[in-house]
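All protein chains of the complex are present and in place, except for one that has been dropped.
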Amino acid sequence: MEKLRICLIGAGRVGKVHTLSLKNNIPDAELVAVVDKDEEAARRLAKEFELKIHFKDYEKALDWGKFDAIIITTPTFTHKTIAVSAAKAEKHIFCEKPMALNLEETDSMIQEAKRAKVKLQIGFMRRFDRGFLEAKKKVKQGALGEPLLIKSIGRGPGLPPEWAWDIKKSNGMLAEVGSHDFDTLRWFAESEFEKIYAFAGNYKCPQIKKKYPDFYDHAVVTVQFRNSGLGILDIGCPVGYGYDARMEVLGTEGVIFVGEIEDNQVTVCTKGSGAVSSIYNSWRNRFKDAYIDELRHFVDVIKRDEEPFVTGEDGKKVVEAVAAANKSIQIGQAVSLPL
Amino acid sequence: MEKLRICLIGAGRVGKVHTLSLKNNIPDAELVAVVDKDEEAARRLAKEFELKIHFKDYEKALDWGKFDAIIITTPTFTHKTIAVSAAKAEKHIFCEKPMALNLEETDSMIQEAKRAKVKLQIGFMRRFDRGFLEAKKKVKQGALGEPLLIKSIGRGPGLPPEWAWDIKKSNGMLAEVGSHDFDTLRWFAESEFEKIYAFAGNYKCPQIKKKYPDFYDHAVVTVQFRNSGLGILDIGCPVGYGYDARMEVLGTEGVIFVGEIEDNQVTVCTKGSGAVSSIYNSWRNRFKDAYIDELRHFVDVIKRDEEPFVTGEDGKKVVEAVAAANKSIQIGQAVSLPL
Amino acid sequence: MEKLRICLIGAGRVGKVHTLSLKNNIPDAELVAVVDKDEEAARRLAKEFELKIHFKDYEKALDWGKFDAIIITTPTFTHKTIAVSAAKAEKHIFCEKPMALNLEETDSMIQEAKRAKVKLQIGFMRRFDRGFLEAKKKVKQGALGEPLLIKSIGRGPGLPPEWAWDIKKSNGMLAEVGSHDFDTLRWFAESEFEKIYAFAGNYKCPQIKKKYPDFYDHAVVTVQFRNSGLGILDIGCPVGYGYDARMEVLGTEGVIFVGEIEDNQVTVCTKGSGAVSSIYNSWRNRFKDAYIDELRHFVDVIKRDEEPFVTGEDGKKVVEAVAAANKSIQIGQAVSLPL
Partner (left out) sequence: MEKLRICLIGAGRVGKVHTLSLKNNIPDAELVAVVDKDEEAARRLAKEFELKIHFKDYEKALDWGKFDAIIITTPTFTHKTIAVSAAKAEKHIFCEKPMALNLEETDSMIQEAKRAKVKLQIGFMRRFDRGFLEAKKKVKQGALGEPLLIKSIGRGPGLPPEWAWDIKKSNGMLAEVGSHDFDTLRWFAESEFEKIYAFAGNYKCPQIKKKYPDFYDHAVVTVQFRNSGLGILDIGCPVGYGYDARMEVLGTEGVIFVGEIEDNQVTVCTKGSGAVSSIYNSWRNRFKDAYIDELRHFVDVIKRDEEPFVTGEDGKKVVEAVAAANKSIQIGQAVSLPL
C-alpha cells in the first residue's frame, strides 16, 4: 500500500509528538516535510527525523505540494489561513485545538474543506483515550440512564508560550487548556451548549498581569445544555503538581469516573513519607496512546474516504463555547448560546 | 462529674443517630427526654432508649425543663421558634443544618442565644471528620500555598421527607443536601461568599413536579469569594448509587483530595465482574465518627464554657448562600452577596 | 441493667485501649480495678480513669473478687497462670493474643474455663473488623467458589517490649505479630493447619542479635491446610513505614482483597511530591472499631450466656501453628501438624 505523505506545519512540542507517532506507530503514513516560521526549528526537526525537505513558509510547502495531508500545530491565530490555503490545495487537514479564534474562522475552514472534499479533523485526542472511549460506550449503552451532569478537569503543570497569554491571540487558557474539557462535556452530553457561566482569575502569574491584564490562569465554568443537562469544568495552568485530566458523568441511574492522576502503578512508602505515587507530568504521558490513535484514525479516514470522528463542526462548537465563557468572565453574567 | 442532661427535639433518623451517640459514646452526657409532634415516634424512641419522659410539644418540654441542652432535628421551618424559646429558657442548643429558612430567623437565633449566654452549635458534622480535619490542617499549614479553588460534592441515595420538597419550607435540596457543601467551601476558603451562580433541574422526580414545580433534584453552583477564591459544588438527591461526599482543594502550590466512595476496604473480583467495591450507602456510615465527635464537642464546650467550633454565624452564612443560589436558579443570573 | 464489672490485668498499651473502649463505648460494662506488676502503672491508670482500686498482684485482685470478668493484657508467659486462677475464681476471661506459650498451657486454660463454666475469649480483633467480616461473609456465601489460597500480611511500625524479643518468653514475632495472620488464615480456610514451612531472619535489629540470637524481625510462612488449601503470611516488625494488615482470599471463582494501607482518605499533591496519602501508623487506628466490637461481644456473650466468636480452641490452634513455624525456621524443613 502507498504510504500517505504528510507535511507538518509547526515544529513545536505537539508537532514533535505527532512526528514520533508517524515514525514509530503508523507504518502506512510518513512525514515528508516540516514547516516552521522559526526556520531553525524546522531544520532541526527535519534533521532529527531525516526529512529531505523543510520550509519557513507554509505557502512554499503548498507550492511544492508533494504530500497528501497536513498537520497544523501552529498558534491558534494562524490556523484559519493555513487550513483554508491547504484545503484550496486539496490537502487533508489535521488541525490542533483550539480550531480557530472565532466562528468566522471556523466557518471558513469548514466550508473550504467541504468544497475541496478534504478531511478536516480536530485534535481532541481525549476522544481516542481508552478510558474516555470505554466511558462513552457505557453511557451510550445506557449504563447510567440519562446523563445529567458531566464534569471535566483540565490542569497542566506549566504555562503555554507567550502568544497564548494574550487573550486576543489565543482566547486564553479556556481555549488553550479548556478546549478539551468543553469538547468532553459536549461529546458526552450529546447536546449543544445553551448557557454558560464562568469565573476566572489570575492567581499565580502576577508577572503576566501587567502586559496581559485579561490573562487568567484558573477558571471554573458551568454550562447548561439544550437538553437541560448540566456541565462543570475547571481548568488551571500552571498547577505545578502535574497534568490532571479526569472526568465524571452523573446519570439518572449512576455515575462513572474516568482517569486518575497516578501514572505508573508504583507506590512507595517509607517512614513518615506516607504512601507516595507518581503523578502524570504531561499530556504526552497521560494521552500517549490517544495521540497515536487520533493520527492513526486521520490516516484511516483519508484512506477509506470516511468522515473523521472529530469534525470541524466539533471544533467550532468548542470555539463558540470558549467565546461565551470568556464573555461571561468579562461581563460577570451568564451568556446564552448560540452567540 | 455530673452528666449533662439533654432533650432531643425531633425523633426522626438523625435524631436517632444523635441518641445512639449519646448512649454509646458520650459517657458524660445523657438523653433524658424526647419531643416529637408525632407523639407515637416520641414514645417509641423513649421506650427503646429507656427514657422516662417524652413530649408532643417542645413547649411542654421546656416547661418541664429538667435538662441543660437541646438537640434540634425537626424540619427547617421549625428551627427558629424552637431555638429562640430554648434560649429564653437558658438551654444550650445544638441545631441541625440547615440552621433556618432565612436571615431574619438565623439572626433571631444568634441574638437570643447570645443574650441568654447559651451555646449555639450547628450540625455541620463534616467539620469533625478526620479526613476533612486533616485536609484543613494541611491547608492551614500552607501545604498548598493559597487555596484558590474549593470543590465539594454532596449526593445522597434517597429523597428527604415530603416537607423538604417544598422549597418554601426547606429552601430545596441546596439547603437540605448542599448546606454541608456550602459550609465546606466557606470553611476552607476562609472568606465570605461574594457572588453565586447556580443551575438546577428536576431530572429524576417527575412525580414531584406537579405539586412542587420549583423542586430540583440536582444542582451545580459556582461561587466567588471576597478574597477572589473560587468554589464549585454539585449536589444530587436521589442519586441511587450511594452517598457521596468528596471534596478537593486546589491551591497555588498543589491540590488535596478528601474522601472516597468505597466504604469498607473490600474488593471482590470474579469472572466478568470487574473489581467491585462497596459504596457508602448513607451519611450515617460515611460520617459515623464525625456525628459522635460533633456531639462530643457540643458537650465539651458547654462543660468548659467555650465557643463551639461551628457557630450560628457559620449556619447563617450558609443560609444566605443557599438563598443566593436559589435566587440565581430562579433569575438565571449570578447573584451578589450579601443579599 | 446491671453493669458488668471488669478487672484489667496489665496496664500497658493494649490495656489502655480496652479501658477506653469500656469507658467510652460499652455502657453496660465498667472497669472496676486494674492490676499491674508495675504498681506505678496500675496506679496511674486507676487515677486517670477514676478507678477506686488497683493491685500489684492479680491474686490479690482475685481475693478481692468484686468483678465478673478479667481482661488479660500481660506478657504471654503469664497468661496461663492468670487465666487458670481466674477461671477457678469463676471469672470470665478475655485474653489477649497470643493465648499462651504452648499447648499444655492452652489446654489448661481451656479445660479450667470449661470446668468453671466461664467464657474464654481470645483477642483476635481482626475477626471483628468490618472489612474482614464482610470478606468472610462473601466467602461463606460462595462468592469465590472454594477458597484455595489465603494470604495475610502483618507488619508493625515498632518493636514490642524486650520480653518479647526472647523467643522462649514470647515465641517470637510470629507469635507477637503473626498470631493475627495465622488466625486469619485458619478462619478463612475453615480447616486445620497440616504442614507449615517458614523462613525468617533478623534484618534490622543487629543490636538484639547478641542477647537474643534466635530473634527474627521478619518471616515468611507458607501453610497447607487439611482440606488442601494453601496459605501465605509474612510478618515484619519494625517496618517503619506504618502498620500494615491486609489480606487476600483466592478462590476457585475469584479473589477478594481486604484492607489498605492509606488511613484517612486524604491525598496531597504538590510539585514533585507525587500523590501522597497517610498510612495507618498503629493497630490502634487501623482496628479502632474492631477493638471496641470484640469487647462489646465479650460483654454480650457473658450477659447472654453464649459461646464467644473467638474461643480458646482458636487461640490454641494459632499457638500450635506458631510453634510449628518456629520449629521450621530452626530445622530448615517443613513441619507437619498436629505437633
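Labels for the chains are A, B and C, by order of writing; each one numbers its residues from 1.
Everything that follows uses one rule, which is that contacts are C-beta pairs under 8 Å (C-beta built on N, C-alpha and C of every residue); 3 or more make two chains touch, one makes a residue touch a chain.
All values derive from a computational prediction rather than experimental measurement.
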- Query: Pick from C:Ala164, C:Leu250, C:Val266 or C:Val310: which residue touches the chain that isn't shown?
  - Reply: C:Leu250
- Would you mind spotting which of C:Lys136, C:Lys151 or C:His297 touches the chain that isn't drawn? C:Lys151
- Chain not shown: contacting residue from C:Ser21, C:Thr222 or C:Asn326: C:Thr222
- Message: I need the residue numbers on chain C that touch the omitted chain, in ascending order.
- Response: 146, 148-149, 151, 155, 195, 197, 199, 201, 203-204, 218, 220-224, 228, 230-232, 234, 236, 239-241, 244, 250, 252-255, 332-334
- Listed in rising order, the chain B residues that touch the chain left out are 157, 240-242, 261-262, 269-271, 273-279
- Message: Applying the definition given at the start, please give the residues of chain A touching the unseen chain.
- Response: 23-27, 130-131, 134-135, 138, 143-144, 253-260, 264-271, 273, 278
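To be clear about the criterion, only the chains that are shown with their structure count from here on.
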- Taking all protein C-alpha atoms shown, work out their mean, then name the chain whose own C-alpha mean is nearest to it. B
- Message: Measuring centre to centre with CA averages, how many angstrom lie between chain A and chain C?
- Response: 56
- Query: Which chain A residues touch at least two other chains?
  - Reply: 240-241
